[in-house]
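The other protein chains are all here in position, but one chain of the complex has been omitted.
Showing chain A:
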Amino acid sequence: MSSRLATGGRRIDRSKRLSFSFNGTKLTGFEGDTLASALLANGQDLVGRSFKYHRPRGIVAAGAEEPNALVALGQGDRMEPNQRATITELFDGLSARSQNHWPSLQFDIGAINARLSRFLPAGFYYKTFMQPRAAWKHLFEPVIRKSAGLGPAPTQGDPDRYEYFYAHTDVLVAGGGIAGLAAARAAAEAGARVLLVEQDSRFGGRSATDGVVIDGTDAEAWVAEQVAALSAMPNVDLRLRTMAAGVYDHGYVTLYERAGDRDPGAAPVRHRLWRVRAGRTVTATGAIERPISFAGNDRPGVMLASAVRDYIDLYAVSPGDRTVVVTATDDGYRTALAVRDAGLDVPAVLDTRPDPKGPLVDAVRARGIRVEAGRGIAKVRGTRRVTGVDICAQAGEGAVIEHVPCECVAMAGGWSPVVHLWSHCGGKLLWDETAHHFRPDPDRPPTGADGQGFAVTAGTASGPMDTGAALADAVEAGHRAAKALGHDKGAPRIPQADGTADGPPAAVWMMPHGAGPELRGKAFLDFQNDVKVSDVQLAAQEGYQSVEHTKRYTTLGMATDQGKLSNINGLAILSDSLGAPIPEVGTTTFRPPYTPISLGAVAGEARGSLFKPVRRTPIHDWHADAGAVWEPVGDWRRPYCYPKDEESHRDAVNREITATRSGVGLLDASTLGKIIVSGPDAAAFLDLTYTNMMSSLKVGRCRYGLMCTENGFLFDDGVVVRLSEDSFLCHTTSGGSDRVHAWMEEWLQTEWWDLKVWTSNVTEQFGQIAIVGPKARSVLERLGGMDLSAEALPFMAMAEGTLGGIGVRIFRISFSGELSYEIAVPAGRARALWDMLLAEGAADGITPYGTEALHVMRAEKGYIMIGDETDGTVIPQDLNLGWAVSKKKSDFIGKRAMERSALTDPDRKQLVGLETEDPALVLPDGAHAVSGQTNRFGQQETLGHVTSTYWSPTLNRSIAMALVSGGSRRMGETLDFSLEDGRIAKARVVDPVFLDKDGERQNV
């Protein structure tokens, strides 16, 4: 059992005791502990269950690569599943629960899967659960889903805040170990601006634990000195608890800062997502130790050798009284020394190499520790934790030479550089035949827009595991990064590390080398997903030979650690199975983020009211006070109607329409898009973008214009006003202003860059109020200030002046068929004008109306609505708007497309009006007319569909518009519309203009 040692612990402060709970049990730890170290200190070896077989899992690592120790952290709306205990800093009151077991961690029913593991090899689910067909959905899948899934799903919204930071820097250094510090210093001293980030809560990485001595001082002091020096430099910014998450094109890097995780509920911000533009990114991300594949290597108590010495040195945690070290490297001997120095026993160091030698080996031997050369582990004994190991010859098949009791096994399989950041954006890797790892190929870095590499590796992340070489590499990397950006003050000094380099490691991919199927079936590669050596071999045998196939077939490397421990071992096994060299097999793709980051951080502050903020018209508050029912339109909210008291929405709409048509109504039309198009070529430009001729429009006049795509399909409409010879005001639909503006700019910037035209979206600069109805003119005249007679301001004309003392621009245009004025006013004066109009019109019963009344009134007049009568497949001619398509212009967007055969087909769907036989029946939205036949696909043949359908209070009957095949030839025909329940509603095809065909109401 693991426990706390009486002395030591570089990181913990024994004077500050913290209490926390695990699975409801109260435990204590110290300030400086991680949750993992505190759990180990409390003897909690078993921390979770694996994904597939629900095998008992203990802590295996001490850092971000941990695959096993995943806990549900926190409670209620602050619960976070799958948090790695190894990177969770302990705080007072922390509450954690283990995952993926039922009913308890100790006794898990799901562990039956482990008993059946022989029947559940890689991909077994592709070969079974197929009969009977319905059983997959109803039986097998629910069971599989339930037994998978790791942590519990949160059930509530997240009360915490997240934010974005933006930074521009010359050199971003990812990793604050000795290499990162050295690289940062070299870059900073050259004069570059430097941002150094470290995912851990301390700088210095492994250096202190590994006993590194630099420039004659111990690592801890050297690191402190570097941090102090860097902190004092104005061009350097240092950040702890900040991980470089992803590297993207053009040197764009995301950082993930866990700012408030130690202070849940109290911290102002939980996570920060940094978005950095860096001239160069130095990846000083260090290396990760590889486990060794032997039977039972997944048992709690089997740990990475480096983690064992981390827990001893940093947290004064004994991993158990007796630790067997199994190693393919000299580095494993450091663990043996650390264990012995802590006063614990090392029954044996099992070195797979036939002839281990060197200073570390000598030191271990000198301490009287037994070193067994050419040996390995045949099998680990113990179920819920290690009780001992069976020793065998590494070269053999696993015959047991000796049983050695122990509580901990420390695996030292060699070190692999962390190459993720380098690889995210296309940096390539080399296979190092000596160190047996992939390392970045400096000749094939990720490249930026200039074709130059924008990433530089530093330290062990480059490949060299020896401190001296790593430091030299790091200084050179920092210097090179700065120099590439024009900062150079000569070659920097390289700090000198004491000691000699370790000897070469052995490549041990399977222990023992000749292990049979029994042992291979218990030797785990991916601890979380339960992928064993035998699984990878099975994948190769079955033809899943690409490393990506193997990964996907076995789930190797698909766990939450994304293969940080398993990938190299797995692909070495694959390469062996295929008889192909490792570099030929290659790696799977490294995808961001480096370790998982919260979705909250990805979303940032844009949530709730900041998620797509509502655009408000200057009259918004009045609508709210008046009890408007809102309808989202684009990013706006518009009043749908203004129900009074207990009035239904429908009654309110009918009242608003009747009041408008018989008296006067008022509409907030401020959401209409308004784009100023000006310049000497403005008229020519609009002739190209609209289907109409706009150049012939006279100053002060308005024209209804249509815009089509290159394919000839109508996508926006609105009234264009010529303000002066070279400036136009183009109205767009409410939802379309941004799109139309972008569309104009795209054509101007990419196709017609020779035109002298400027566009400006002034939608929000103006309020716009439509006053509509037979009494509209008299209300305005009472306000005074402008001559609004039919002679002075005829239909489709514009006038500027003052109305009731407010400067306005009045357009006499109508979307309802009534006498109507749209009054544009500077946004700041819109509410005043609205109030004035309401007051002045009170005597006439002036009635504000919403979007639904607007829609009904336009439908009564047969006016189209973009998005209802159009759907991206409709050309103006389909809507009887051929008159708005100029035949005189040599070109406009969509002109050529309209000449294509399908667009001139007389059987195209065309807009018609519909009158149901039963005048009370309002056809459903989108209902289809059916012919009673089936089409070539065996579907019911349709003739067309309803595009707009309303109850018309004016006509006291239902009205509808539809797009019907050959519609203009069908006037007077009765069509069958299929209702949802299969019944047929009959409707007669009529002219879509239901009301006032001659326009007498507006022509006054």
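Operating definition for what follows: a residue touches a chain if its C-beta (ideal position, glycine included) is under 8 Å from a C-beta of that chain, and two chains touch if they have at least 3 such contacts; residues count from 1.
Simple rule for what comes next: contacts and distances are computed from a predicted model.
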UniProt protein name of the chain not shown, from "Glycosyltransferase RgtA/B/C/D-like domain-containing protein", "3-isopropylmalate dehydratase small subunit", "Sulfur carrier protein ThiS" or "Sarcosine oxidase subunit beta": "Sarcosine oxidase subunit beta"
Which residue of A:L105, A:V212, A:C425 or A:L525 touches the chain not shown here: A:C425
Contact residue for the chain not shown (choose from A:A6, A:M130 or A:I984): A:M130
Chain not shown: contacting residue from A:N82, A:S207, A:Q394 or A:T847: A:N82
From A:G8, A:G600, A:G700 or A:P774, residue that would touch the chain that is not displayed: A:G600
Missing-chain contacts mapped onto chain A: 51, 78-82, 118-119, 121, 124-131, 133, 136-137, 141-142, 144-146, 148-158, 160, 246, 248-249, 252, 254, 275, 424-426, 517-518, 521, 534, 538, 541-546, 548-549, 552-553, 555, 558, 560, 562, 589, 591-593, 596-600, 602-604, 606-609, 611-612, 614, 631-633, 640, 711-713, 867-868, 871-873, 897, 900-903, 924-928, 930, 935-940, 942, 945-946, 978, 980
